[in-house]
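Excluded from the complex is one protein chain; the other protein chains are retained at their positions.
Note that the chains are named A, B and C in the order they appear, and that numbering of residues resets to 1 at the start of each chain.
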Amino acid sequence: MDVVEFRPTPDQFAWTFGGAAPSHRIKPGTVLKLWTEDAFSGRLQRTSDLPSQVLDMTEVNPQTGPFFVEGAEPGDTLAIHIVDLTPARDWAASTTIPFFGALTGTDRTALLHAPLPEQTWIYQLDRAAGTLLFEAQRSDFRTVLPCSPMLGTVGVAPAGREVRTSLVPDKFGGNMDTPEMKAGTTCFLGVNVPGALFSVGDGHYRQGEGESCGTAVEGAMDVTLIVELIKGGAPEWPRLEHDEDYVVVGSSRPLEDAWRASQVGMVAWLGELYGLDPLDAYELLTQISLSPLANVVDANYSAVTKIEKALLPPADAFNGMHRHLRSLSKGLV
Amino acid sequence: MDVVEFRPTPDQFAWTFGGAAPSHRIKPGTVLKLWTEDAFSGRLQRTSDLPSQVLDMTEVNPQTGPFFVEGAEPGDTLAIHIVDLTPARDWAASTTIPFFGALTGTDRTALLHAPLPEQTWIYQLDRAAGTLLFEAQRSDFRTVLPCSPMLGTVGVAPAGREVRTSLVPDKFGGNMDTPEMKAGTTCFLGVNVPGALFSVGDGHYRQGEGESCGTAVEGAMDVTLIVELIKGGAPEWPRLEHDEDYVVVGSSRPLEDAWRASQVGMVAWLGELYGLDPLDAYELLTQISLSPLANVVDANYSAVTKIEKALLPPADAFNGMHRHLRSLSKGLV
Amino acid sequence: MDVVEFRPTPDQFAWTFGGAAPSHRIKPGTVLKLWTEDAFSGRLQRTSDLPSQVLDMTEVNPQTGPFFVEGAEPGDTLAIHIVDLTPARDWAASTTIPFFGALTGTDRTALLHAPLPEQTWIYQLDRAAGTLLFEAQRSDFRTVLPCSPMLGTVGVAPAGREVRTSLVPDKFGGNMDTPEMKAGTTCFLGVNVPGALFSVGDGHYRQGEGESCGTAVEGAMDVTLIVELIKGGAPEWPRLEHDEDYVVVGSSRPLEDAWRASQVGMVAWLGELYGLDPLDAYELLTQISLSPLANVVDANYSAVTKIEKALLPPADAFNGMHRHLRSLSKGLV
Partner (left out) sequence: MDVVEFRPTPDQFAWTFGGAAPSHRIKPGTVLKLWTEDAFSGRLQRTSDLPSQVLDMTEVNPQTGPFFVEGAEPGDTLAIHIVDLTPARDWAASTTIPFFGALTGTDRTALLHAPLPEQTWIYQLDRAAGTLLFEAQRSDFRTVLPCSPMLGTVGVAPAGREVRTSLVPDKFGGNMDTPEMKAGTTCFLGVNVPGALFSVGDGHYRQGEGESCGTAVEGAMDVTLIVELIKGGAPEWPRLEHDEDYVVVGSSRPLEDAWRASQVGMVAWLGELYGLDPLDAYELLTQISLSPLANVVDANYSAVTKIEKALLPPADAFNGMHRHLRSLSKGLV
């Protein structure tokens, strides 16, 4: 297997899906050993750092890539398997950015309130214990949380000649911010432009479902991926596969539309896997869907439909690609 | 402990929250052994039964109750502990009702499409195995699902002199349709009228998160509850407690507002339990919230914010009421 | 014509649609000469009156009625013609109520902001000039606005055994808060219960479209109506007719659903008037709809679809009922 290692310098960060020149051309089947900077571009380092003072909002959510995958054409499907996610620092940061988040007025949910206060939290990672320490800033409360690394952002160049900032999730993937994007996940994305031009970033050492305040436990990440190409078969919305689950991610507003997109995406997937009529799939989904929210803060909200494989007969999604990549990954960690 | 048993006849069903005369007056601490009819009022019995032919839409979601709780006054908190939920029949039903459901036009999401086809599914219960059999109606697909009994509807009389149909979830609880309402759950509801006037119904042998098509695996249920009264302390939105989790349910439209209500409700609860400042609670919630949807089909959508107790220091919500009821329940099953 | 005059005392106010005993039984064709108190129940009288200090939130939006219309049965259509609206006082009030309004967090759009400041404005009416004086409270700005009286609230008892507060708009009419409800308007409402039980209230001396802060120029009103009954023909959503326009009001959340309901209601009405196929009506509506918002602040938002009659061939909605009532009204003012 080809192995490509890449630790971008700040001038090599990509800030968009589409519109950025490829950092590398890779063959399908390549292993990528990457480093991703945190969503704050590393500028938020201590609890006294306030977003309005240290952040440059034109340089947030830096992406590592994009990678041009040889042979990828519109209508194809990119399979990105996450082999490993390891925190690259011993701390991570979270903060309240003015007029950003789910429980504040924003530029869209435009209200007349003054912004909520800016406050920054730094989480220390205990690497041996696999835990993060939450320390309240306005009282003495502390609690220890498991470290559960995930990638907030995995995406390809959009369709329709568009270029979108790395803050946006949509059909091309992007900033979906779902805890389902973890080591062991295969992410299937439809290809929109020659080479697919995918990139990744936005490592979270941990995140709740919904990402209420808009920033997870944001930290630099060492990322190991295997990338494969499936000719044809592009799904309309991003699909994820774990050993235990099928997942579809929809991204839109209002939130019910994001969720509906994920549900209709799963109806389609169940049809492909089992020949189920849409009405039977609708009924089955009604009884077995898990629906953990992803984010309710980004330019589009992201909602998840998830099904435990144990509730279904055996099947080979995308001809068993996930199992194939999973077996390849065993030798890599 | 006082024990009240009640198996309502059809003329005794309640169809509303508020506006119905109490079926019983009970003392706090009473054990209730109830039977609830299914949401179709038992009229959907075979796959050839179509909603437009056999249902009376003015008689759906019958409630058992309401119960007048002695001493309950507006501002108090009712604690309803679900001791046991046992399917009362060996089958249950689900169906697609014209212009009702998440993936169809409705009277609110008003569109120009003809309704989706009506189709009915009957699930056989294997009581020994604790499973339900899903049989597709448009192909030979079948799969076996765990039976996971829950109550779709638990509520008190609303505030503001209102009477709401049993199809509606809101601050008074009602038709929240969340799988979190299962045996072992304590449900805390604010009291709005003297006696609280709570009722229960809408047993589901199983339901996915979101209840996409609008009807779960609907079946008659044998329900055992213990009811307690807490003076004062009424939460704005329904709170649930399991041995392992704290849960707040918000109900509104659009879906993001339902979820925001559950989040702000949890910020308040964390403040009560730990003295956390709202901004610290917002940050903590961002990293530990579970956000499984409840329903995206009812008159209001319901969304859940859930926190695993294991991530927090020990605490006694409502002075340990859940633990108290849990211990009482041990002797009852 | 029978004439009924009614000036309710505070103990005679109705606070709900449904659930209130009728104040009068009237025959179809009756003229009603009514007085309505303002939405604050008259408690906000000077700019130093703050809502949190002087309002009783369980006694807002008092209704005059309800009136039991003899012969009205479910499925019938009530036609309420507004003959005249005359301000009953020489001043009116508006205010910002904490966590109520379109540009603030609310109990549904639940956020972590402190409430916006409370502020009260009193408008002096110049009866001769037909104008209201707006005086800014935080600077010297003043401007003179035309007095344009309207009724915020016109409704019947709801279907489904429900009782709703007078703050809610829905299929039964209610608190729609549309400036289209003015002298010269005929309002057609479907009857849900025997006698229809309609009431009116919430006079506005003036209101913008959307009613942003949640309170219009609220004032007591002298109201003259003629009430007629049409057997059958109940529209799903409230319809209004002016000499110049047809109007349908939809009420729901999110706002697009309220508007969709009004659009689909107009597609139905065009079908009834001209035999238009829904697809042709959809196209025509696309090119001729006026879509002035009504309110984006109440329990449901209300949106309007409006068509100028001049763009359509002549037609007799409800067999010319509006024209009939209009001619009757000439002798009454």
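Rule of thumb we're sticking to: a residue touches a chain if its C-beta (ideal position, glycine included) is under 8 Å from a C-beta of that chain, and two chains touch if they have at least 3 such contacts.
These numbers come from a predicted model, not from an experiment.
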item: Candidates A:V69, A:L197 or A:V267 - the one touching the absent chain; value: A:V267
item: Among C:M221, C:L255 or C:L325, the residue in touch with the chain that has been omitted; value: C:L255
item: Contact with the hidden chain (one of C:T16, C:T77, C:T153 or C:T215); value: C:T215
item: Option touching the unshown chain, where C:T77, C:T96 or C:T224 are the choices; value: C:T96
item: On subunit B, residues whose C-beta touches the chain left out of the figure; value: 103-105, 109-114, 116, 254
item: Hidden partner chain, residues of subunit C it touches; value: 94, 96, 101-103, 116-117, 119, 121, 134, 136-139, 141, 143, 145, 206-217, 253-256, 259-260, 263-264, 267, 274-277, 279-280, 282-293, 296, 301, 303, 305, 311-313
item: Those residues of subunit A which, in the complete complex, touch the missing chain; value: 15-16, 18-19, 58, 107-112, 160-165, 236, 250, 252-254, 257, 260-261, 263-265, 267, 278-279, 282
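Keep this in mind: only the chains that are shown with their structure count from here on.
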item: Copy pair subunit B, subunit C: interface residue numbering same or different (half cut); value: same
item: Centroid distance [mean C-alpha coordinates] between subunit B and subunit A, Å; value: 33
item: Subunit A-subunit C separation of Cα centroids, rounded to whole Å; value: 47
item: Distance from the mean Cα position of subunit C to that of subunit B, given in whole angstrom; value: 35
item: In subunit A, residues with contacts to at least two other chains; value: 103, 116, 254
